[in-house]
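Below: the structure, in C-alpha cells.
Note that one protein chain of the assembly has been removed; the remaining protein chains are unaltered in position.
Letters A and B name the chains as they come in the text, with residue numbers starting at 1 for each one.
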Amino acid sequence: MSTTFRLFPQAASTTANSVDALYFFLVAVAAFFSILIFGLIFFFAIRHRRRVAREVPQEVRGGLTLEIIWTVIPFGLVMVMFAWGASVYLEVARPPDNALQAYVVGKQWMWKTQHMEGQREINELHVPVGRPVKLTMTSEDVIHSFYVPDFRVKWDVLPGKYTTVWFHPTRTGKFRLFCAEYCGTKHSGMIGWIHVMEPAAYESWLSGGGASGSLASSGEKLFQDLACGNCHRVDQPGRCPDLTGLFGKPVRLADGRSVVADEAYIRESIVNPGAKITAGFQPIMPTFQGLVTEEGMLQLIEYIKSLSGRPAGAQAPPGTAPAPERQAAGERGPSLPGSAPEKR
Amino acid sequence: MITATVEQKHYLNAEYGLKSWLLTTDHKRIGLLYLGTITFFFLLGGIFATLIRLELLTPPGDLTNSETYNKFFTLHGVIMVFFFLIPSIPATLGNFLIPMMVGARDLAFPKLNLLSWYLLLAGGLLSMWAMFAGGVDTGWTFYTPYSTTYSNTYVIATALGAFIAGFSSILTGLNFIVTIHRMRAPGLTWFRLPLFVWSHYAAALIMVLGTPVLAVTLVLVALERAFRIGIFDPALGGDPVLFQHLFWFYSHPAVYIMVLPGMGVISELVSTFSRRRVFGYGFVAFSSVAIAVYGFLVWGHHMFVSSQSVYASLVFSFLSFFVAIPSAIKVFNWTATLYKGSISYETPMLYAFGFIGLFTMGGLTGLFVATLGVDVHVHDTYFVVAHFHYIMVGGTLMAYLGGLHFWWPKMTGRMYPEGWAKLSALVIFLGFNLTFFPQFLLGYLGMPRRYHAYPDEFQVLHVLSTAGASVLAVGYLIPLVYLVWSLRYGKRATANPFGATGLEWKTSSPPPTYNFDVTPAVTHEAYDYRALAEEETEGVRVG
Partner (left out) sequence: MDTHALESPALRHHFDTAEQQKDASTLGMWIFLVTEIMFFGGLFAGYTVYRQLYPNVFAAASNELDILLGGVNTAVLIFSSFTMVLAVWSAQTGSRKGLMVNLVLTMLLGLVFLVIKGFEWHHKWVMHEIPGASFHWEGPNPGQAQLFFSLYFAMTGLHALHMVVGIGILSLLLYMAWRGRFSRDYYTPVDTAGLYWHFVDIIWIFLFPLLYLIGRHHHG
C-alpha cells in the first residue's frame, strides 16, 4: 500500500529499478557539485574577506587550463548522463513482444480500461505480477497522461492518436495511477489504482464475471451493428477491402504510398475513410466519426486483429508475421486482380 | 524637510508632474515606470502563489473549488512569467543601465522604449480584465486542445494580453541590440563592455528571435478558439502537439530571457564586491551568447512523453546537455573570481552568493529532467516545479533583488538601510529553500503538477513547503517597506558608494537627464580596479 508517508517512492516494476539507479547517480553528481560550490563560496568569502577599506587585490586574468578543465569534466559527465538516460528511455519506450495487452481510454476526468477478455474498469486496472503489460491508450477529449509513480512510467494520452506505455510489475499491491497532464477542472480527480495480483488471483478475477464476452467479440457485434459487414465481405471482396489478415500487414494505397495496417491506420480509416484509400478501391465509405466511441473503436480494432487467425492479444509486431501468412495476404489481400500490378 | 544645500539637477527633479512621467522618453524614467509596473504584477502573482500554497496545506480541496484553484495557478503563471519575470531585469535595470554602461545619452529609440512600456501595461490590463471577468484556467502553457476547444474561460483575452506584452519584449530587445551595436562611447570596444551588457545582448537576441513565434502561436490559438479553423484540432486533422512545438520554441528560450540578465547582474556584483576582474571574462561573455543559441535547439525536451518520435527525444536530450556547459562555465568562473579577492558582504553580494548556490542547484536538477529515463518519471511532477523555481526565483529573482539594491543608490540617490536589507536577504534565502526543496522530494514521490487535491501521503512535504512560502512572503515584504522608506529617509548616496568600475558610477547619483555632462571616453578594460584606485588617489573628480 502506498498511502503511508514516505520520502521515496516504492519500486514496484523493473523500470523503477533502472530509473532509480540512474537517479542515484544524478543525485551523487548534483550533491558533489552543490557542496563543492557552496563550500568554495564560504571558504573564499571568509578567507579572502576585505581587511583594508580600499585595497586592490592582485589581478588574476583567468587561466585557460582551468577553463578547459571545467569545460571538459562537466561535458564528460553529462555525456554519461545522456547515454545512460537514453538507454533507460529506449527500454521504457519499446514494449516487449510478449506483453499482456490492455486498452486505456482517458476522458475528462476518468480512466476507462478494457481487458482483452472483455472486462472493463473505471479508474482501476488489474494486472498480474511478473509479466510485462502493454497498454494502448487514446483520449476522447483533451491530452491526458498515464502515470504510475511506483512503476516510474508515464506517457501522454492524446485524442486522435494511439500511444503505448508498458511496465513489468515486480510486486503485488495497490499502486497509484495519476493523470499527469493538466486536463481541466477535475484534473486532480483523475486518479485511480493499479492492482497487481498473483497470476492465479488475476485469473480468478478475470473469470469473476462482469464481462460480456471478449473484446474481439464485442467488436464483432459492433461490426455487425454498424453494418460494416455489408460491404467488407469475405466472400465477395468487390466493393471494399477484405479485412481478413489485414492487421500488421503493409497496405498499398491509391496514391502509390504504402502503410502498415496498425491501430492508428484502422482508426483513421473508420473516422476519416478518405484519408488513405487502398489501391484499387473507390472512396465510397462514409465516415463513422461520432458514431463509434473510442472504446468501441478499440473493440473494432481488436476484432480486426482477431481476423488474422491468430489469438487476440498475442499479435506480433508488424513485419514479423510468418511468411506463409504474408503471402496469403498478398494474394487475397485488399487488392483486386488486375489492380495489383498497377504502377504509378 | 528641505536640505540646506541646493539640490543638483538630475533626471528626477528635471521636470515634475504626471505628464513628465507618462510622456517621458528618458530611459531612466521609463526604467522606473517599469519598476513600478512589475512590482505591482509581482505582488499580484504573489497573492495567487499564497492562495495556491494555502490550498495545498491540506490534502482535500477545501479552501477553494477546483475551478478556482485552476484559475489561481494559471494566473500565477501568466502574471509571473509574462508580466514579471520576462520584463523584470531587462526592462528595469537594463533600461536604466545599458545606455549609461555604454556611455550613451539614451537608448537608440526612446519613443519605441516608451511604447514598449505602454504595451506591457496594455497587455497586463487586458489580462487583468480577463481575470476579473471570470479568469482563465488553461495553465500559462495554453495547451491545446484544452485551451482551444474545452476550456470555458477567458482564453482569448488572456492570450491576447500575453501577445501584446510579447511586442513590448520584442521592442525592448530591438532597442538593446541597436544601442549596443551603434551607441557605444569612443574606446568602448566589445571586449571592454561590462558583462551585464553582454548578457543583455544575448537575452535581446532571444527576445527578437523567439517572441514572434509565440505571438503567432497565440494568434492561432485565438483563431482556433473563435472560428474552429482546425490547426490544433485532431477531429479536423490538426495536431495538438504542433502547438507544443511552437509554444516551446519560444518558451524554452524564454527561460534564458529571464535568467541571462540575472547572470549579467551577478557578474557585476561578484566583481564589485571582491574588487576583482571577473575571472575568464571572455568565457563568461561568450557563454551568454552560447546559452542564447543553444536555447533555441532544445525545445523538444519538454515533450519526451508527448508522443514525439523517440529519435527526436534522443536528439533533444543530447542538445539539452550542451546548455549545461556554458552555465557551468559561468558558475565556476564566478567562484574563481572570489579566490584571493577582497570580499565584502554588502547586501547585493549576499544575493549574489544566494544566486550562485541556488542557480547551481537549479541547473544541476535541470540535468535530471534532461536525462531521458528520469524525465519520464519526473515530467509534469513537482520535481519540475521545484527545478524551474530554483532557476526563476532562486536565480532570476535573487539577481533582480541583488541588482536592485546595488543600483538603488544610482537610481534614487538614496542608500537602502544595510541591516534590514541583510536580514531580508537571509530570510528570503531560507524561506526559498524551505518552500522549494521539499518539492523535489514530492516530485520524485510522484506528486503531479496542477493538482487541486492530493492523496494524504504527500501532506507532510506540502506543509513544509507552505511554511517556507510564508517565510518567503515576509522576506519579500521587508524590502518593499524599507526601499520605499529609503526614498525619503535613506542616507544620500555618493556617485560611487560601492567602489565599482562601470561608466554608470562615473556620473552623479541620481544621474543628470542626459546621463553624462561630457560623453565619456573609455581607455581601459572593464573591471579595472587598479585604474579606479589610481583615479581616486589622484583626486580626479568622479561624479
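Just so we're on the same page, a residue touches a chain if its C-beta (ideal position, glycine included) is under 8 Å from a C-beta of that chain, and two chains touch if they have at least 3 such contacts.
Predicted, not measured: the structure shown is a model, and the values here were computed from it.
J.: Looking at B:Ala215, B:Val298, B:Ile325 or B:Leu404, which makes contact with the chain not pictured?
T.: B:Ala215
J.: Which listed residue, B:Ala235, B:Leu477 or B:Ala495, touches the chain dropped from view?
T.: Final answer for the missing-chain contact: B:Ala235.
J.: Among B:Leu121, B:Leu246 or B:Val305, choose the residue that contacts the chain missing from this document, as touch is defined above.
T.: B:Leu246
J.: Considering the whole complex, which of B:Val178, B:Leu430, B:Val460 or B:Ala495 touches the chain not shown?
T.: The one listed residue touching the chain not shown is B:Val178.
J.: May I ask you to list the residues on chain A that touch the chain which is not drawn?
T.: Listed in rising order, the touching residues are 255, 272-275, 277, 283.
J.: Please give every residue of chain B in contact with the chain that is not shown.
T.: 99, 104-110, 170, 174-175, 177-179, 181-183, 208-213, 215-217, 219-220, 223, 227-231, 235-239, 242, 245-246, 249, 514, 519
Quick note on the criterion: only the chains that are shown with their structure count from here on.
J.: Per the centroid of Cα atoms for each chain, what is the distance between chain A and chain B, given in Å?
T.: 37
J.: Can you list the residues on chain B that touch chain A in the complex?
T.: Listed in rising order, the residues of chain B that touch chain A are 61, 66-67, 70, 137, 139, 141, 143, 145-146, 149-151, 234-235, 237, 240-241, 274-277, 279-283, 304-307, 310, 313-314, 317-318, 321, 324-325, 328-329, 331-333, 335-336, 338-345, 353, 356-357, 360-361, 364-365, 367-368, 370-377, 379-381, 441, 444-446, 448-457, 459-460, 499, 529-530, 533, 536.
J.: Can you list the residues on chain A that touch chain B in the complex?
T.: That would be residues 2-9, 18-19, 22-23, 26, 29-30, 33-34, 37-38, 40-41, 44-45, 48-52, 54-63, 66-67, 70-71, 74-75, 78-79, 81-82, 84-94, 108, 141-143, 145, 147, 149-150, 152-156, 158-161, 163, 176, 178-189, 191, 272, 289 of chain A.
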